[in-house]
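All protein chains but one are shown in place.
Chain IDs A, B and C follow the sequence of writing; residue 1 opens each chain.
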Amino acid sequence: MGKIFRFHSDVDTDQIIASQYILFPTIDEMKTYAFESLDPTFASRVQPGDFIVACENFGCGSSREQAPGVLKALGVKAVIAKSFARIFYRNAINIGLPVIVCKELYDQVADQDHMELLMQEGLIRANGQTFTCTKLPDQMQRILDQGGLIASLNKED
Amino acid sequence: MGHTIIEKIIGRNTGKDVKPGDIVTVNVDRVMIHDIFIPFVADKFEEMGFTELWDPDKVVLIYDHLVPASQVDDTRHFRTGNAFVKKYGLKNIHRSDGICHQLMTEAGYVKPGHIAFGTDSHTTTYGCVGAFSSGIGYTEMASVLGTGQMWIKVPETIKITVNGKLPEHVTSKDVILRLIGDLGADGATYQALEFTGTAIEAMSVASRMTIANMAIEAGAKCAVFTPDEKTADYCGITLTDAERSLKGDPDAGYVREICYEASDLVPVMACPSQVDNIRPVRELVGVSIDQVFIGSCTNGRLEDLQCAAAILKGKKVAPFVKLIVTPASRKIYREAMADGTLAALSEAGAIITHPGCGLCCGRAGGILTDGERVVATNNRNFLGRMGTSKVEIYLASPATAAACAAAGKIVEP
Amino acid sequence: MGMTMAEKIIACAAGVDTVHAGDIQTVTLDRLMSNDGTTHLTIDMYNNDLKHPRIQDVEKLVWIVDHNMPCDSPKTAGTHKKMRDFAREHGITFYEGEGVCHQIMLEKHVRPGELIFGADSHTCAYGALGAFGTGVGCTDYLYAMVTGSSWLLAPETIRFNLTGELPQGVYARDLILTIIGRIGANGANYMAMEFAGEGLHSLTMSDRISICNLCVEAGAKTALMEVDDVAMDYLKTHGREPKACFTSDPDARFAAVYDIDLSEIRPVVAKPHFVDNVVPARECLGVKIDEAFLGSCNNGRIEDLRVGAAVIKGKKVAPEVRFLVVPASREVYQQAMAEGLLDTFMEAGAIVMNPNCSVCWGSCQGVIGEGETLISTGTRNFKGRSGHRDSFVYLASSATVTASAVRGEITTADTL
Partner (left out) sequence: MSETFSGKVWVLGDDIDTDIIIPTEYLALKSVEDMKPYAFSPLRPDLAGQMNPGDIIVAGKNFGCGSSREQAPEVIKALGIRCVVARSFARIFFRNAINNGLLLIENADLHDAVTEGDTVQVEVNRQITHNGKSYPIASLPANLVEILEAGGLVKAMRKRNGLD
């Protein structure tokens, strides 16, 4: 079980990690600034195993991989949204951060509710309800299963 | 006994026959405040209980270090400055016209014989037109804004004579660097530097500015040059007899006299990380570099840019080396566009930034990191001035800097 | 069933005869652009995470330092140094301080028919030259750098048939903002946006780049335009030949088709904090501004500077407004200087900066403070994008931005 941090539609990559931090040398040095403009306390409150639940078009904007990067570095277990912007989606899978499309969850949970993700079954349990997630394309599921794109490349090598 | 230039300026201002060591109160002709310090000046001014400026026409506010802002809080300085301007009826404000010290004489605020103070140590620059000018802190500035007066100790004067003709590619920057090396970083503390000699007379006002600008790096209170026809042209005035007489009397008392033969001088650099760590460029040849900066209130003028452009003509900046050129003012930028200088520099690969303090003030404009080396035409190579404390800064003339940019390493111009 | 332009480019890159939307293909990439936004992370992964670090073909790589240029902090300088040292060691084509990455790519590298990954979302700009450019993260970039290939889901295409001509005083930027306002910030998510029709031929290369560049703000994977005489002239001037010129087949399948009459487009503004929050410019008249920005990969070309200079000639920037004019590349800078445009801006009191991303990206000189308002020709108006998290960005055309700089509040050029 993890806590839910709930966000609205069109959360862009500048909100996830602002430009002034993304040239910092490492993701670890940036991660404390995640969501700074929306919720400056987020980085200190989120715990490993927590979830982000958002409405539509999560991660729109730039291609900065620092966006899924800081979430993963903070221990966010998965991002569940009604829909994702495509570059963010692809980047998250590539670094092994599960991004899951679930149309119903957002409207049935509140911020700080708890939820459980059953990856294999493609199910989410929260507030006594069970939600079905949209299946990942095989190509992406394979990358995720291998722990990300670089891990899969190293496996091929 | 006769008087030095600075004694004459202070004497005329106070109506007294002054000698070094006297503590006198002067009436201030001009003051300059820049963007870094305006919030502090404004605070102190009100804290002191003043309700109006002693003379709004004599106050000049210049935004240059923070233009445009590189950190979100910087804009607070503009907002505070703009509010101060409105509240106290300031008329002389420059929000993006260039570096304060360039503008004070270029825009005609400081004239021969004036006494001027600024919230910046390089306020010594205005000595180039025969004014007494010096840097003060913001608290002191706040009190001057209220009273128009300031107490000073009349400084002793060191007379520096440079006679003869400077060799090709030896500039006024090499003269002042050599002098700072000889005097040491505190060799002229509390003292005035008075420059004279045929090589000084042959210099443009711009070249004299370079020298006056860096006087502070030897600890000097000020540096002065006798106003001449070049000064008059530059200031757009006809010299009065009084102005013309601002020269050291033959029987004036100097604390020290130093003479140079111009033909003996060579291109030099101030090596990391002291301004007085001066060595001839030829001893440093071959040291690899990462960046070159041509600009600042020391060496960002038209003649500096023209000199760099001439050296870079038909050449390119070395691969993986950056040449950053920052003209000192809007006027200089436009003149350098009009005469093709900027086009030539750009063609050679220079990155030409907007006028302002740029890299020299260490907030933007080409900051460096550990293990990088920069040749720069500005006035300070202090530890950490342009990035981390492991950045090596070599100060040089625009001629030397341009030659280094093309070579990708230290070379003689 | 016929194929769309996007499908044809992917088929060509995959070495297959047909591709249709929804197919996943392994494609060979023609070119790989990366800038200082993420390259330091790519290098760290290259050095630390790969079993067999290698570059498949170094000729494909173009690295560009443009975001924080010149550098404004030791940390950023460190990321630049890492990039510069790696490029030098491996012989990678490297630009530093030459301008905004997409502008440099279009001036010097992009060829019609190519499939290009760029580690920057606005890589879709390359569609203006009939190339399939798409933004990727640094992991995808690294994979492509090592293998020369990647996988790609062939996108559906939304087709925009353009007719007529833009009215006087209305610009390509007004057109693309209008389109984004209409279809929404995710209206083309995962899709290609293709622009065609006789109206296209009336648009300059600069217009086309503006349009394609901004398509990612509707979520698009790429943007594409047919290569016509205008595009061929541009290529020829810049000394390049096409790889291949593709057009969509008449029986290609489109997810949607919009017919747009250019003559009906009017000046618009995207209000804070979303690019699709588009309203007629007249609805924003009078909004007080602190800063105006004319530049970026979207609107920093010579055509844009000409528009701005014509608006401001003989006028002055409002006293307390900071007006930043930032040519998109060295080529643009030099031409603008030669044409006297930079002098016009300087005379008016603008701050003319060296070619770089400037305030569009919000982490170098030009950032705005708490409560401040910027009107910008940049790409995004997200909350906090250009400085303080409590600041406001309006997006508009170069004419509207320049006119607003003069008046100190949002205004259109025709009312100046």
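The criterion applied here is as follows: a contact is a pair of C-beta atoms (placed from the backbone, for glycine too) under 8 Å apart; a residue touches a chain by one contact, two chains touch by 3 or more.
Just so you know, these numbers come straight off a predicted model, no measurement behind them.
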Visible contact partners (per top-of-document touch definition) of the missing chain: B
Among B:63, B:138 or B:293, the residue in touch with the chain that has been omitted: B:138
Hidden partner chain, touching residue among B:56, B:148, B:219 or B:408: B:219
Full-complex contact with the absent chain, from B:44, B:94 or B:247: B:44
Hidden-chain contact residue, picked from the options B:123, B:157, B:231 or B:397: B:123
On chain B, residues whose C-beta touches the chain left out of the figure: 23, 36-37, 40, 44, 47-50, 66, 71, 73-74, 76-77, 118-121, 123, 134-140, 142-143, 146, 151, 185-186, 189-190, 216, 219, 221, 274, 361-363, 380, 382-385, 389
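Assume only the chains that are shown with their structure count from here on.
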For chain B and chain C, chains touching each: none
Longest centre-to-centre distance from chain B, chain (CA-based): A
Chain B-chain C separation of Cα centroids, rounded to whole Å: 41
Centroid spacing, where centroids are CA-atom means, of chain A and chain B in whole angstrom: 53
Separation of chain A from chain C, taking each centre as the mean of its C-alpha atoms, in whole Å: 27
For chain C, residues that touch 2 or more chains besides their own: 75-76, 78, 367
Chain A residues within the chain C interface of the complex: 10, 12, 14-15, 18-20, 22-27, 36-38, 56-57, 60-66, 68-69, 83, 85-87, 90-91, 94-95, 137, 139, 148-150, 153-154, 157
Footprint of chain A on chain C - complex, ascending: 24, 36-38, 40-41, 44-45, 49-52, 67-68, 75-76, 78-79, 118-121, 123, 135-140, 142-143, 146-147, 151, 153, 185-186, 189-190, 216, 219, 221, 274, 361-363, 367, 380, 382-385, 389
Complex contacts: residues of chain B adjacent to chain C: 67-76, 78-79, 82, 95-96, 290, 319-320, 322, 324, 330, 333-334, 337-338, 342-343, 346-347, 351-354, 359, 363-372, 387-388, 391
